[in-house]
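Could you have a look at this structure, given as structure tokens, before my questions?
A single protein chain has been removed from this complex, and every other one stays in its place.
Per-chain numbering from 1; labels A and B assigned in written order.
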Amino acid sequence: MDLISNLSLGFATAASPENLFFCLIGVILGTLIGVLPGIGATATIAMLLPITFQLEPVSSLIMLAGIYYGAQYGGSTTAILINMPGESSSAVTAIDGYQMARKGKAGTALAVAALGSFFAGTVATLLVALFAPPLTTIALKFGAAEYFSLMVLGLVSAIALAHGSILKALAMVVLGLILGLVGTDIYTGAPRFTFGITEYADGLSFVALAVGVFGIAEILRNLEGEQDRTVLGTKLGGLFPSRQDLKRMVAPMLRGTAIGSVLGILPGGGAVLASFASYTVEKRISDHPEEFGQGAIAGVAGPESANNAGAQTSFIPLLTLGIPANPVMALMVGAMIIQGIVPGPNVASEQPELFWGIIASMWIGNLMLVILNLPLIGLWVKLLKVPYHVLFPIIMAFCSIGVYSVNSNVYDLYAVAFFGLMGYALLKLRCEPAPLLLGFVLGPMLEENLRRAMILGRGDPTVFVTRPISLTLLLLTVAVLVVMLLPAIRKKRDEVFVEAD
Amino acid sequence: MKNITIDWTDALAGILFILFGLLFGVQSLGLEIGTAFRMGPGYFPLVLSGILILLGLAIIASAIHDRGSEAIGTLAWRGAFFILPAPIFFGLTVRGLGFVPAIFLTTLIAALASFKMRPHSALLLAAAVTVFATLVFSYGLGLPFRRFGPWLPF
Partner (left out) sequence: MALTSKLAGLAAGAVLTASAAFAQTYPERQITMVVPFSAGGPTDTVGRLIAERMSADLGQQIIVENVGGAGGTLGAGNVASAEADGYTILLHHIGMATSATLYRNLAYNTTEAFEYVGLVTEVPMTIVARKDFEPADFASLISYVKENADTITMANAGIGAASHLCGMLFMQAVEAPIVTVPYKGTGPAMTELLGGQIDIMCDQTTNTTEQIKGGTIKAYAVTSPARLEIFPDLPTVAEGGLPGMEVSIWHGLYAPKGTPPEVVERLSAALQSALADPGIAEKLAELGTAPSPAADATPAALKAKLEAEIARWKPVIETAGVYAD
């Protein structure tokens, strides 16, 4: 019963009044900063990191974990309320969450997101506690070929993110892939598509792209018919989900949790796929796929659960290998090092208090998030009552600060303006931004792993089918394609398209 | 007899994608292409640009149909004219003027995008945002912004 004693050690550590306090402060600060438009989890943690340096190591990391969950939830809130995602995962939440908000169901969307996240967080925390070491072994089996095949699967699924024309969705994915390649080629050092601007050598900023094509494009669209309509908040509806809503979120939540948990383990960028994958699955198996993109509860519950589960299990590589799986984890490692803890494979045995304390605090953090946020929903929703012409200048101010604060790079701000224009043009041409964003996130990983697999395989393209995991993923891709291109389904899509317009 | 029309929204989208494809494709040609086995920096983007152009053509082709077309609708000219320069202005001035004046003017510019915003309420809003943002980011979080930059005499 190692698990029990370990977990009780963890809870004893995490539940000390002091640590509970810092966890709470972390969750609150994370939510409050993360909810500001254009400021995602990474930026929030980077901003709040210095605050934690003065604390004891365990408290500091517990507070950071709290900030992380808070920021993620705060990010989803902004995505739902004003269509301004600060992280790739909340871009998916924005699709249906924002539509729900426009229909006066912002409260429901926020509650569904909170409950889904909490459930997923609970399950994933247990998974981390139970299976961290064996799961790591699986994760290490993923090499370049496997990641490439996984990304291909992700891309093919991306088409489901759009509810309009398949062709346009595909074109948006490809455009996103190309935009993702902007910057220095890691293999040769050659700058690509940077137009001679050194500031873009490390690529375009995701936040700039997301804020531009989602947020600013939406603001401009809302400003079109200013005179004749109030944009949001005419009717706010019930704050909390009805019994029926709750029933409808259960299955997506379970599936999302499973998908997110699995993908989050992969240190090479599986977690970014989690919410996209969940959305695709939900839309595919739904009896009412036409609701997706129009405010489907499953389109919020699934991805939010997947995202939070993935966020949780992405701690596994950090805790068992000492290797950060994403920029947020890299910040956590930095914090550990400053505290004099160098994360490595032995952290669990050398620092059991820290290891289990963090795991326990993940759950406590999630619990606090729910307790804190359910009452806050009323407040967030009230924000929508602020007249739009007052709200959007505030949004512009904060997203300028948010984008700039990540790297103090003014060119990121110029990119925001450019992508705002591009996003608005594409919106007017009825091209949806979500596939573009997925392409943008996957582009570099797709190319990197393709080229790496070819180098490691000595130029033999069969590596993708001779390695079993890679082969399985490719077969899955083919299956998805077949399902998608079946004539019957295609016809249904076209009908949806007509209806939607 | 069916009425063949061109959906200009789709056709324009197709043209836009083709333009993007050409823009990136031409630039890829300037990079080392390499071989499929040892790809150069230009290989993957070149392939993608080609696919994007093909998709653009397909979108144009599918724009010619018998379903009738849809208007693009009104454009938010005034909005675009003020909203888009706001972040650019912030970028140009945050180091020189400093955080406080830069965020004040940025909010003010953005506020002008709406027909509904009266000048004095725009000023009030910009001042409120400036105070809040300065308190939170500069004092509260201690972000490394200079509150007043070297362009100002004090």
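Methods note: a residue touches a chain if its C-beta (ideal position, glycine included) is under 8 Å from a C-beta of that chain, and two chains touch if they have at least 3 such contacts.
Note that the structure is predicted; figures quoted are calculated from it, not measured.
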Across the complex, visible chains touched by the hidden chain are A, B
Consider the whole complex, including the chain that is not shown, and state which of A:F22, A:F142 or A:F398 touches that chain.
A:F142
Taking the full complex into account, find the residue in A:K103, A:R284 or A:R452 that is in contact with the omitted chain.
A:R452
Which one, A:S8, A:T198, A:S242 or A:T472, makes contact with the chain that was left out?
A:T198
Which of A:L3, A:L130, A:I285 or A:I337 touches the chain that is not shown?
A:I337
What residue numbers in chain B mark contact with the hidden partner chain?
142, 144, 150
Please identify, in ascending order, the residues of chain A that touch the omitted chain?
46, 49-50, 53, 139-144, 184, 186-189, 191, 198-199, 201-202, 267-268, 317, 321-325, 327, 330-335, 337-338, 340-346, 407-409, 444, 448, 452, 455-456
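Here is the rule we go by: only the chains that are shown with their structure count from here on.
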Chain A to chain B touching residues, read off their complex
33, 47-48, 50-51, 165, 167-168, 170-171, 174-175, 177-178, 181, 185, 187-188, 190, 192-193, 216, 219-221, 223-227, 387-390, 392-394, 396-401, 403-405, 408, 410-414, 416-417, 420-421, 424-426, 428-431, 447, 450-451, 454-455, 458-461, 498, 501
In their shared complex, chain A is touched by residues of chain B numbered 9-10, 12-13, 16-17, 20, 24, 27-28, 31-32, 35-42, 44-45, 48-49, 51-52, 55-56, 58-59, 62, 67, 70, 72-76, 78-80, 83-88, 90-92, 94-95, 103, 106-108, 110-111, 113-117, 121-122, 125-126, 129, 133, 137, 141-144
